[in-house]
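Omission of a single protein chain aside, the complex is shown with its protein chains in their original locations.
Chain lettering (A and B) follows the sequence in which the chains are written, and residue indices restart at 1 in each chain.
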Amino acid sequence: MLALSVAAALAVFVVYTAVAGAGTPQLSPSQLAGHRGDVELVGAVVGPVRGDAHTHPMRFLLRDVQGHERARVAVSYTGSVPDLFRVGRHVVVEGTLRGGVFVAKPGSLVTKCPSKYAPAKPPTT
Amino acid sequence: MAWALVLAAVLAVLAVVFVARPFLREPTPASDRLDEPGEAERRRLGLVEERDRALAALKELEFDHRTGKVSDEDYRRQVGALRRRAAEALRALEPRVDAAPSRHPVDRERVP
Partner (left out) sequence: MAALGRAALLIALGLVAYALVAGSYAAWKRRRRLALSAQNALLAAFPATVVAAVVLWVALGRRDLTFQYVAQHTSHSLPLGYALAAFWGGQEGSLLLWLLILTGYAALAVWLNRRSRELVAWVVPVLGLVATFFAFMLCFVSSPFVTAPAPSDGAGMVPSLQNPYMLAHPPMLYLGYVGLTIPYAFAMGALLSRRTDERWIVATRRWTLAAWTFLGVGQLLGAHWAYVEIGWGGYYAWDPVENAALMPWLAATAFLHSVMIQEKRGMLKVWNMVLVALAFCLSLFGTFLTRSGVVNSVHSFSQSSIGGWFLGFIVVMTLFSVALVYLRLPLLRARTRLESLVSREATFLYNNLLLVALCLTILWGVVYPILSEALRGETRSVSKPYYDFFLHTFGLPLLLLMGIGPLVAWRRASLRALGRTFLVPFAVAVAVGVALLAAGFGDSLPGLLTYTFAAFAAASIVLEFQRGTAARRSIAGESRLRAFTMLVSRNRRRYGGYIVHAAVVLLAIGIAGSSAYQTIRERALARGQSMEVAGYTLTYTGLATRQLANAQAVRATVDVSRGGSHVATLHPGKNSYPVEQQVSNEVSIYHDPRTVGDVFTIADQIDPNGTLYLKVLVKPLVNLIWIAGLVFVAGSLVAMWPDALEQRRLAERYEPEAALA
């Protein structure tokens, strides 16, 4: 009976991951080129930051966090902007690459707090 | 800073003394053997737990019956078996109450 329940739980799990897909890829700007579909982009913010995330999309560039890759990805973002957001911060944003610009899912911008044990603002739940 | 080092030294000495205490208090003990439950003691423990389990199960059955979780026929069916188990466990324990438990002699020293 134990084996049956374990099998049942495992079956539920496998079906879910098969249907819903196992997670979203997390990429850095240098890896983004050519990727289709929903991805998470991780990078450091490069100025200048233009626009207003609430009225017209906010636009900024992202570069690789580590390494000296020259790749820059233009991000177009609407929605809540975390307090910690600024040029140089490491951020994660979800969205799709469309026509050379990374169009972000509204409200999906999250900052990472460097080195200190401090929670940064997660995306809207 | 010197006081800090003195304090550290005192701490270290105290620690060593405390750790060595059992040996300092009994340099030549009658027995240095660590008690461990013998075969008879293990059996007794098993039986006591069995007895307590049977008695508790009986009590719960009565209570479940009274609160309506167990039907009359279920109660009748189960109570006999449980009462027998409890009686068996009690009987199995009785001779042991008289016999001395076969533990190694307990050194009645105070724990430091």
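Following the convention adopted for this analysis, a residue touches a chain if its C-beta (ideal position, glycine included) is under 8 Å from a C-beta of that chain, and two chains touch if they have at least 3 such contacts.
On a predicted model such as this, the values are computed, not experimentally measured, just so you know.
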| item | value |
| --- | --- |
| On chain A, residues whose C-beta touches the chain left out of the figure | 1-2, 5-6, 9, 12-13, 16, 20, 22-27, 31, 40, 42, 52-55, 80-81, 83-84, 90, 110-125 |
| Chain B residues touching the omitted chain (full complex) | 1, 4-5, 7-8, 11-12, 14-15, 18-23, 26, 29, 31-37, 42, 45-46, 48-49, 52-53, 56-57, 60-61, 63-64, 66-71, 73-74, 78, 101, 106-107, 111-112 |
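By definition in this document, only the chains that are shown with their structure count from here on.
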| item | value |
| --- | --- |
| Computed distance of Cα centres, chain B from chain A, in Å | 57 |
